[in-house]
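Structure record follows, encoded as structure tokens.
The complex is shown incomplete by one protein chain, all other protein chains being positioned as in the whole.
So that you can tell them apart, the chains are marked A and B in the order they are listed, and the count of residues begins at 1 in each.
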Amino acid sequence: MTEPVLDIRGLTKSFGALTASHDITLDLRSGEIHALIGPNGAGKSTLIAQIAGALRPDAGRIVFDGRDVTALDTAARARLGMARSFQISALPMDYTVLENAMLGALGQRGDVVRFFTPVMRDTDLRARAESALETVGLIAARHTRCAELSHGQRRQLEVAIALTLAPRVFLMDEPMAGLGAEGTRNLTTLLDGMRREAPILLVEHDMDAVFALADRISVLVYGKIIATGTVDEIRRDPEVRIAYLGEDDTDVPLP
Amino acid sequence: MSALLLIEQALNGLQFGVMLFLMAAGLTLIFGVMGLINLAHGSLYMIGAFAAAWVAGMTGSFMLALGASLIAAAVAGVLIELLVIRRLYDRDHLDQVLATFALILILSEGTRWVFGSFPLYLDTPDWLSGTVRLPLGIDYSRYRLAMIGAGLIIAAALFAMISKTRLGIRIRAGENDREMIAALGVNISALYTLVFALGAALAGFAGALIGAVQSVQVGMGEPVLILAFVVIVIGGIGSIKGAFVGALLVGLTDTLGRALLPTAFATFMEPAAASSVGASLASMAIYILMAGVLIFRPRGLFGGAA
Partner (left out) sequence: MTREHLLNTALMAVLLLFPLWAWATDEPFLITLTTRAVILAIAGVGLNIALGFGGLVSFGHALFFGLGGYAMGILAYHAQTYTPVADWPMTIEGTKSMPVIWLVATLVSGLVALGVGALSLRTTGVYFIMITLAFSQMFYYFAISWPAYGGEDGLSIYVRNGFFGLNTMDPIQFFAVCYVLLAGVLFFTARLARSPFGLMLGAARQNETRVEAVGTRPYRLYLIAFTISGAITGLSGALFADLNRFVSPVMFSWQTSGEIMVFVILGGVGRVFGPVAGAALFILLEHVLGGLSEYWHIYLGALLLGTVLFARGGLYGMIAGRAAAHD
């Protein structure tokens, strides 16, 4: 078995009396989709924020590609190959779809501080951006301003930008949130293919999607990981059932 | 420099600081409650001073003049709020800066049109002129002492109002959560107009008090406005306590800097160079103070986290 791409050890984060992450240990192996599930308020977004570098943990280490990145900021981690898609779309709304995708390609290539070459005529960047848009099915809308996109299209664009970064891992925070049945189906197919490019740490509420996609699942409850395993192991885990049924969360059926 | 002179300068600094607080309190309340940067606050100060000088000229009564400054500035504040300011609450800071910059142009030129370019003078009344003998044998201007007293009384009243009264509770609630307070049935737009008028009245009152020791003229408000901004930025925008501490810091730094720095430099420089270097540094001192505070505490001394 190879080294995990992302190795999280003993991550702890408190906000005052509230412990949002409690001694979390988690890894992500190449080629897999590792889903992180748990009831609302379990601390999933806090965890993703720490992995991406937006929040500094109180204790613990994050090792990415064999390198300790705990002290690096978001931008530095992104340059090392962490691509994050946001629960609430973080997109420059005045830009077109293509311009948004160019941002990822440009950031990935890294030569941002150039003042003279027209960026949209850069064939290399443009090819990368358009290929990502092609993959997510947004190529026809490439000249549409982001503000005019539907919610589902914005979710697709988030994924496209992540793709242009040619990352080593994808961190996806509820990519299906607010999508209809068809949107969810399309995105599920897309993510299924993406794991070949880089492993995905997937935070998701849509359990059908999770059970369809995940190679492994970790369950986060009150800031603690109570179980990690394959889909079948998680389905059978008594602690997980209690946690979910105890929450009385009817949105989350366990098939 | 003798200790007595130093104490006198410290009192001057305190007087300056207390007056700055009257300006800064309104600015910081308006920012804290409505999220508005109001560059035209200096114009309200000017309007207060002009109203006072005009009424004093007509009636000869200093107390009537002070009353007029409060009323004129508050009325001007209400009008400005109703006509312009309330359209700016939802705008970004750039729009607020520009629109209130436009108000300065209009109000300054309007005042010049009505009163002309020559300064007016407001005399201190007889019962406040001359000096009083303080402990340690210091003779200090009775009027300046009265300004310190008046400013401290207003500051105390303001703190009491914010912490004890129903209006104060609403103001604090408004700072925290606009929608919440609207949901509780408080008439938010009336509250905003009231807060703006209160800030305006304080600025106008300060203008009248200062007008009696300086001349009353167009453009008198802007230097004070900028100092008041320095005060609230040092104190943390939105915090009345911060405004008070910031005002005293700025008042003392400016006054003592001007008094002490030239002498201090003279101990190791030739006198002419020392006085020019000292004076230059003293005139920059409060801005250096502000930059220093912001570099170490980007949200001011009492500024919140977000």
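Following the convention adopted for this analysis, contacts are C-beta pairs under 8 Å (C-beta built on N, C-alpha and C of every residue); 3 or more make two chains touch, one makes a residue touch a chain.
Note that the structure is predicted; figures quoted are calculated from it, not measured.
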(message) If I consider the whole complex, including the chain that's not displayed, which of A:Ala78, A:Leu149 or A:Val169 touches that chain?
(response) A:Ala78
(request) Specify the residue from the set A:Glu3, A:Asp68 or A:Asp111 that touches the hidden chain. (result) A:Asp111
(request) Taking the full complex into account, find the residue in B:Ser61, B:Thr165, B:Gln214 or B:Ser280 that is in contact with the omitted chain. (result) B:Ser280
(request) Spell out, residue by residue, where the missing chain touches subunit A. (result) 52, 54, 73-76, 78-79, 83-84, 86, 90-96, 99, 102-104, 106-108, 110-122, 143, 145, 161, 165
(request) Could I get the residues of subunit B that touch the absent chain, sorted low to high? (result) 31, 37, 84, 87, 91, 93-95, 97-99, 101-106, 108-110, 112-113, 222, 226, 229-230, 233, 237, 276, 279-280, 282-284, 287-288, 290-291, 294-295, 298-300
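Throughout what follows, only the chains that are shown with their structure count from here on.
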(request) Can you check how far apart subunit A and subunit B are, centre to centre, with Cα atoms defining each centre and the answer in Å? (result) 51
